[in-house]
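Below is one structure. I have some questions about it.
Yeah, one chain of the complex is gone here, protein chain that is, but the others are all in their spots.
Residue numbering begins at 1 within each chain, and the chains themselves are lettered A, B and C in the order written.
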Amino acid sequence: MGEMTSGSGGSSIRVLEGSETGFATTRFDDLLNWAKKYSLFQYPFITACCAMEFMAMASPRFDMARFGAEAPRFSPRQSDLLWVVGTISQRQAPALRRIYEQMADPKWVFSFGTCASCGGFYDNYTTIAGIDKVIPVDVYVPGCPPRPEAVIDGLLLLQDKIARGDREPAIVKPRQDPAVVAGNLVRLGKKSTTET
Amino acid sequence: MSKLVLDILKSRFGDDVLETHSQFGDDTAVVNPAKWREIAQFLRDDPRCAMNMFVDITAVDWLGQRTPRFEVVLHVHSLDKAHRIRLKARVGDDEGNGAEIESVFPVWKGANWFERETFDMFGVVFTGHPDLRRILMYPEFKGHPLRKDYPAQKIQPLIELRDVPDRFGPFGADEGMSFGRQTHDYRRDEETN
Amino acid sequence: MEPLDRDLEEGLLELPSEPMMLNMGPSHPAMHGTVRIVLELSGEMIQKADVQIGYLHRGFEKMCERGTWSQIFPYVDRCNYVSPMLNNVGFALAVEKMLGVTVPERCQYYRVVLGELARLCDHMICSGAMCMELGAFTPFLYFARAREIIWDIFEEETGARVTHSFGRVGGMASPPSKFFKEMVRAGVPRVLEFINEGEKLLLKNRIFLDRLEGVGVMPKEDALALGWTGIVLRASGVPYDVRRAHPYLVYDRMEFDVPVGTTGDNYDRFMCRQEEIRQTARIIEQALDQMPDEGPINIDDPRIILPPKNEVYTTIEATIQHFKIVMEGIKVPAGECYSYTEAGNGELGFYLVSDGSGTPYRCRIRPPCFATTQGLQQLITGLMIPDVVPTFGSLNMIGGECDH
Partner (left out) sequence: MATIKIDGREIPFEQGDTIIRAAHRAGIDIPHYCWHPGLSVAANCRMCLVEVLPPPGRPAMQLDILRWDAEKKDYVPARKPKLIPSCQQACAPGMEVLSESSEHVEEARAAVQELLLLNHPVDCPICDQAGECRLQDYWLEHQRTGKRMKQEVVHKPKGVVFGPTIVYDAERCIICTRCVRFTAEVAQDPVLSVRERGNLNEIVVSPGRELDHDYTLMTEHVCPVGALTSSDFRFKARVWFLRSARTVCQGCSTGCNAYLDYDPRSNTPHRHRPRDNEAVNKYWMCDEGMLSYRRAVENRLLSGLVGGEEASLDDALEAAKDQLAGLKDDPSRVAIVLSAQHSNEDNFALLKLGRTFIGAKDFYVSGKPLGRGDKILMSEDKNPNTRGVMQLAGSPAPKPIAALLDAIKAGKYSFVIALGADIEVDTQNAKSALSKLKGVVTMAAHDGALVQAAHIVLAACAWAETDGTFVNKQGLSQRSERALTPRGEARPAWELVARLGKELGYAMTEKTLADVRRAMAPEARSESGPNAGRADAGKPEVSA
């Protein structure tokens, strides 16, 4: 009677031994989520600067394919992960919403970069202050543009959420090494470590 | 360099050249709006000017500082002579009415989008432009954003926006990477200091 | 085997003949997500085309009127996000022109090298994206990998991969790092290798060539009248390069050729880009050789340049200086000026109007590909739908720049 947990997110697969062909039991949802999280068909809704880093994500060095999320589908109907990459202007918003509505469930939205997450420093007459004003968002990745590492974090975080069946919006925390923080920053008490 | 051009203009159009200067080495002529296209035509065709390359058209809003309110600014360049000139004309009253000037589209067809943009951003009307539509903003947009009296943050949404009750919800302290994949434990940090 | 419809006559077929409207974009893989083209088709022929931009209008010029002069750099960065450094340098030069200052020689070379590196990226990405849109994904991967090499250099120098905001009025944010020259000298040849390989994959590919050659021809007169500059203009056979025609920084000391096309079709544009990549590499080489290792990067004027941070914290004079520059901004003499440089896509102009305060009164950017994109309509009219993709790709339209 050994037990191993599959990846993350608490879904558990019990492997029962004893027979020469071992078999496993798990909950159906877990199996389904487990399948979903490794077969994300993405629709890249690419507008602005972040596209550069998105290219980097797709290209050899930070290879998105490693996470089973590389296959781009340029039809929303065939995709289940919507990457919103870059600033969304008021003029663009209807297009974005329509795309989202055309996608078939289950679908997830990935807000790539500060502009998509909150409008960034384009605080003016033409920019949507965050796509969550238009469509619900699953994962926010801050950064202008975010480094591919951060994006990968976001992707894994999303897969986590999928495995856990969790639809709460989540944000990728900026990575910080406590040693570096201690060394370089003026410690202003709690805040500096929790928020930087 | 192209002081020459200014002289030519002055000699050719006389009083219609209201003022000229060469600040920072850019030769500038402020001309009578009525003669706008005529002068443009001249600049292109006259062999001494030969301004065959269109560069830029824009406007400046001098709300409350000058009347006429708008300054339409045209930059053109001559490849063969390798000289440039900036042409300016002042139009429009304080409310922005009567901001009209002839289009130079017939002279340089490159003016097409630039004039549309100037119209879009400032509401300067270019008479004789083939299709003077908005170009950067959407047709439903009211007003002209680059006018000094248009508030920078006044949005005019095309679709009604979802109201995000607590838009910083997901940005809370304990959100983020699940326990399994964090670089380190933030809670412990908080305890330590 | 002979066609079935050999004895059919067009007239007998009752096909609907009224034109069909087709919408491309704004979210279309080949439209860079920010352009919408409404096509009026008869069959596959494009009779009319209406190119609509503005889907990435972010109010650049409005934002510029709200901060100090130095606070504009981040916005400039994000105008042409494929080669931000060129924009940085261009804007810095514009403000310096108004201030009447010239940066030290070392800084000029530094700017040239960084700028040209950015130009490399720009051209590679354009070519890469173009062939990707034509279905050739592999070369894109080569180019993207090559770009990573340059971005590593940028990251080492500026701390950022894409948007550096590294330019400053009167200098750069920081002097070259210790191994700057070595890094570049080592990096550029590797980049060229990748490019050569990628190019081989393309130029031996019949499909690729067929979709490029003779498609989207732009006569030079029209190109000029449309205000085209940069690669696209040179591809049409006009040898106009700002670096050559009106040298700025130290370009007059550089040996480089200006590649010029003959017919001005997609193929010429593609080849000009590839050739200019190599010329750029040449410039970088020379600039590195001539660049002095010692000497200041920033001009010496407390009214323009921020003091070193450690002094700010310790001496009152530096504090005041820092305070004045940050809070009130650099006081730029009142007046107007138009300054232009050769950016990735051509002549990038800044028309600045100052009222003598620390904030620009008007900051007009003259984006090269705004002019370029308005030629698209003329280019694709009369072509077939599939030709739109390579034609649009070869223009290298950058949303942020085109839509301000």
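In the analysis below, contacts are C-beta pairs under 8 Å (C-beta built on N, C-alpha and C of every residue); 3 or more make two chains touch, one makes a residue touch a chain.
Please read these numbers as outputs of a predicted model, since none were measured by experiment.
Enquirer: For the unseen chain, which displayed partners does it touch in the full complex?
Expert: C
Enquirer: Which listed residue (C:53, C:112 or C:318) would be found touching the missing chain in the intact complex?
Expert: From the options C:53, C:112 or C:318, the contact with the absent chain belongs to C:318.
Enquirer: With the missing chain put back, which residues of subunit C would touch it? List them for me.
Expert: Touch with the absent chain occurs at residues 302-303, 311, 313-321, 323-324, 327-328.
Methods note: only the chains that are shown with their structure count from here on.
Enquirer: Would you mind pulling out the distance in Å between where the CA atoms of subunit B average out and where those of subunit C do?
Expert: 20
Enquirer: Could you tell me the distance, in whole angstrom, between the mean C-alpha positions of subunit A and subunit C?
Expert: Chain centroid spacing, subunit A to subunit C, equals 30 Å.
Enquirer: Report, in whole Å, the distance between the mean C-alpha point of subunit A and the mean C-alpha point of subunit B.
Expert: A distance of 38 Å separates the two centres.
Enquirer: Among the residues of subunit C, which ones contact at least 2 other chains?
Expert: Where subunit C meets two or more other chains at a single residue, that happens at 54, 57, 59, 62-63.
Enquirer: Can you list the subunit B residues in contact with two or more other chains?
Expert: Touching at least two other chains: 137-138, 145, 152.
Enquirer: Applying the document's contact rule, which stretches of subunit B touch subunit A when the two form their complex?
Expert: Going by the criterion above, the answer is residues 137-138, 145, 150-159, 161-162, 164, 167, 169-171, 173, 175-178, 180-184, 186, 189-190, 193.
Enquirer: Mind listing the subunit A positions that touch subunit C in their complex?
Expert: Subunit A reaches subunit C through residues 45-49, 51-53, 55-56, 58-61, 72, 74, 86-87, 89, 91-92, 95-96, 99, 121-122, 124-127, 144-145, 147.
Enquirer: With touch defined as at the start, can you tell me which subunit C residues reach subunit B in the complex?
Expert: 52-54, 57, 59, 61-63, 65-66, 97-98, 100, 222, 224-228, 238, 240, 245-246, 335-338, 340, 347, 349, 351, 353, 361-362, 364, 366, 370-371, 373-374, 403-404
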